[in-house]
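Every protein chain of the complex appears in place save one, which is left out.
Right after this comes subunit A.
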Amino acid sequence: MDGQAGGTPWKLSVLRSSSFRIVALFAACCFICGMTVTALSGYRSLHSLTRQIHEAVANERDEALSGVSSRDVAHLTSAIRSAIRSDPTVYYLLQDAHGRTVAGNMRDLPRIDGPRHLSWTWFPLPPDGHPVVGQGQVLDDGGYFFVGMDGASLRSMRRDVWLTLVWSGGGFLLIGLGGGFVLSRLVLRRIETISQTARDIMRGDISRRIVLNATNDEFEHLAGSLNAMLDRNEAQIASIRQVTNDIAHDMRRPLARLGEQLDMAAEATAPQDRVRAITRSMACLDEALEIFSTLLKLAQIEADDRAPDPQRLPIADLLASLAGLYGPVAEDHGQTLVLVPPEGGLELDGNRVLLTQVLANLIENAINHSPAGTRITVTARRAGGKVVLAVADTGPGIPAHERERVFGKMVRLDGSRATPGTGLGLSMVRAIVRLHGGEIRLLDNAPHGLRCEVTMPATTGRAPEWLVS
């Protein structure tokens, strides 16, 4: 997790993550919207309550003034005094033109016309701390008249509005930040898993894969794609590694023998010994070059996913030309090569040279590893959606437990050391067959002998587009 190659340059942090930023931005929007709505509705409630109180005050004032003929201090005094007696919860004040209190249940006020809010300090009793909402009016004779009512409800409502604003603001912030944090943690944990896997792979553990949780979400989708890519890469790396190992390992034998032969040539005193040693070294060199080239081709075939230069091949022609070629060879070995021509027009899609190589190799194996008198039969038949090509012999066969092993590279069974070959033939055969989407099996050829069965996908009715060239 430091700056070295293979580590990330920084640790993934929740606050820096884009999911956190997105959620925080979202929370901020919610916060602003929520606060605006709350503030507006609070303002509206306050406003209507204020209006109600003012209306009530206006009513009281109108009531007090209603029975009075003239609006001056002298006429109002008795009316106010009786009003105070009848309803002590309403506050009244009547002052003469000099500011002296004539009647009322509160202290004298500065003469201000219109609606006003007063704190509780203007009232002698009771000291309940309640504000008063009221209305003042300058009278015709220069006196001043004030009517007020308890404004505690207004004050508590204002306090409620502020509390709501503060609490909902806090709530929005908490939910936004907390939600963002939790969501980012979840996302980051998933990303960190992927990232950790990538780093493990870079450190050499190429078989590591991102663990899937079967949640089928977008991360799973991404992880699935990445895993598929990793599988493909691993297969190719493995193939390259395999070739490198094969070459390093398998070239050693012929090169060592070449060294020995050259050594002998250098030491030889008799000219014919020297010539023989040089001839043998050239054979060793040829073998080394052949192994080298075969391994490279093998790697190429194993890495490909489709046969190069494919054609539609009539199997009868393929078998006939092979039988024509190898008939004389088998005869020279005292063996019989029998070709059973397939029924109907069986065809194969594939590379002609590569498929010829497969059959040639199987026939040569049968010829080389069987004694005189052996009968080698080449057949082709259709089995369901498959074409089965078989090369069967009545030779010694291969013990069942060795049959898988012979496909390995450079594997030569003990009994066959004397026959020529690099041990790559069957590896090549299997690689070619697999390249064509087929499979090869080695079976018993009752009562004795070996039967190599190559199962290939049968051609479909029409030639695929890539075949038409």
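Worth pointing out:
The rule is simple: a contact is a pair of C-beta atoms (placed from the backbone, for glycine too) under 8 Å apart; a residue touches a chain by one contact, two chains touch by 3 or more; residues count from 1.
The criterion applied here is as follows: contacts and distances are computed from a predicted model.
The unshown chain of the complex is recorded in UniProt as "Response regulator transcription factor", chosen from "Phenylacetate-CoA oxygenase, PaaH subunit", "Response regulator transcription factor", "Acyl carrier protein" or "TRAP transporter large permease protein". For the options A:Leu15, A:Leu174, A:Leu296 or A:Val340, the residue in contact with the chain missing from this view is A:Leu296. When you scan A:Gly67, A:Gly171 or A:Pro328 for touch with the missing chain, the hit is A:Pro328.
Contact between subunit A and the unshown chain involves residues 289-290, 293-294, 296-297, 300-301, 308-309, 320-321, 324-326, 328-329, 331-332, 352-354, 356-357, 360-361, 364, 367-368, 419-422, 425, 428.
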